[in-house]
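Apart from one protein chain that is not included, each protein chain of the complex appears where it belongs.
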Amino acid sequence: MPAALQIHDLAKRFTLHMQDSAELPVITGVEFNVEAGECVVLSGPSGAGKSSVLKMIYGTYPCSLGSVRILTGDNYVDIAKANARDLLALRRSTVGYVSQFLRVIPRVATIDLVAEPSLRRGATPETAYEQAANLLRQLNVPERLWPLPPSTFSGGEQQRVNIARAFAYPLPIMLLDEPTASLDAGNRDAVVSLILKAKRRGVAILGIFHDKDVRERVADRLVDVTAFQVSGDTKTGSRKSRRTDMN
Amino acid sequence: MTSTPNTNALLRASGLSKFYGGQVGCFDVAFELWPGEVLAIVGESGSGKTTLLNCLAGHIIPTSGVVEYRRHGEIMRNIFKMTEAERRSLQRTEWGLVHQNPADGLRMTVSAGANIGERLMALGVRHYGDIRSAALEWLERVEIDTERIDCRPETFSGGMRQRLQIARTLVTRPRLVFMDEPTGGLDVSVQARVLDTLRGLVTDLGLSVVLVTHDLGVARLLADRMVVMKDGQIVEDGLTDQILEDPQHAYSQLLVSAILSA
Partner (left out) sequence: MSTAAEAPKYDPAYNFAFLDEQTKRMIRRAILKAIAIPGYQVPFASREMPMPYGWGTGGMQVTAAILGPEDRLKVIDQGADDTTNAVSIRNFFRRTAGVETTERTADATIIQTRHRIPELPLREDQILVYQVPIPEPLRFLEPRETETRTLHALKEYGLMHVKLYEDIAIHGHIATTYAYPVQVSGRYITDPSPTPKFDNPKMNHMPALQLFGAGREKRIYAIPPYTEVASLDFEDHPFTIQAWDRPCDICGAEDTFLDEMVTDDQGGRMFICSDSDHCERRRTAGHTGPMTRDAAE
């Protein structure tokens, strides 16, 4: 059974043109696979490059080197070499990304946001909305919030809407970047059971989890990103000043 | 590299340049747009983005290079080799254009209903009742009170005028819509509503869009892909989130870092 996701010799380096083209190497030589139904967790300290790996797989960051091969049907597609159109198609059909933050879309009701992925893929409105309701309930999002757009919700509420939306129609490969970051224990449990259920359905999951307890419950394997760090220096300028978080 | 079978690009620019004497409007622009994609052309004033849009939409003739469009059921054809009649027909049927200033895209002296109905009448619809129901339907879609169907756009606010322009353009369900700073002249609070209307319609109708803007927030909300223009040239071309989170070109990095975080 071929791996759902194959990372080979993956490297990332930033060039900061506004700081005299300073080069900021992050990681190099990353190598691992993720099988269908398996959850691999990236571990390592903050700034080690875990999010960068996820973003390279999703295509948000261009890869400086290496390949990210995704299984679609019988063939592999290399994200690192895919053109924009194919990448967009892969994001719709194969690879999902859940970040810490909900990218807030103005004026769409929460329940509509969560139902949208299923509707877009041809589910009937009854099925899509019922499932959306179940997910929101599971994640303890009160029903009175469902007709409202999430822009005025608390961080935790937004995060849970985000997760509900991602798991409404899980794609074959899911990339999870700190999905439980702002959640209390009860909600963390809910997320864990969603992840476990997705695993049972054969979803290949690659995630970053701060919380040790969650990690232990969902992870089949750990990949320590510090093994791939570029030795020694980060040049002038910290990574945080390089970009604003666009989420 | 896979390519999706049986679909072809909708719009293609190759080596597209426009010079005004010695002044560069745009230079050596090349990209493809596929059905259902929203492409943002981003740049500051003077970057050449409006010149580029006008070349793509067939309003100005480029100095060199080619703009090709694939009409429904046909092969890619150079739009400047079409007759003027055919190009104008294209602009009325398969294409739409949303101007920055809604007054440029509306007839201010006829009613909202007539504005929406005009493209239908131009296509030969001759049933008053049908035209009126289409107008009512579209007013609802763009969230303009249907009671205003017989009012002139002179009496509308800026945001309403822009939403009316959108309805007027989309009523014939064009395949490709060109937008020039669609929220440019509007107050910030009004922009959100117009953008949201646009976003919904683009999704519902499966539109392909070429959107010119200097506002990265607008690009982020509406566009799948972006090209960054500086001094008439494309300096970076990629997915919207990629350019916004990991801009590669020096100018893109400058542009992105200049956004004020909300």
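Labels A and B are assigned to the chains in the order they are written; within every chain, residues are numbered from 1.
Methods note: a residue touches a chain if its C-beta (ideal position, glycine included) is under 8 Å from a C-beta of that chain, and two chains touch if they have at least 3 such contacts.
None of the values given here were measured: they were computed from a predicted structure.
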Give me the visible chains that the unshown chain touches, in label order.
-> B
Which of B:I131, B:L176 or B:V194 touches the missing chain? It is B:I131
Checked against the full complex, the residue among B:E68, B:E118 or B:E181 that touches the missing chain is B:E118
Tell me where the left-out chain touches chain B, residue by residue.
-> 84-85, 88, 92, 107, 110-111, 113-114, 117-123, 126-129, 131-132, 149-150
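By our rule, only the chains that are shown with their structure count from here on.
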Averaged over CA atoms, how far is the centre of chain A from the centre of chain B? Could you give it in whole Å?
-> 31
Per the touch rule, the chain A residues reaching chain B in their complex are 14-18, 21, 55, 59-62, 72, 75, 77-78, 81-89, 105-108, 243-244, 246
Per the touch rule, the chain B residues reaching chain A in their complex are 1-4, 32, 34, 37, 192-193, 195-196, 199, 220-221, 224-225, 237-239, 241-242, 244-246, 248-250, 253-254, 256-257, 259, 261
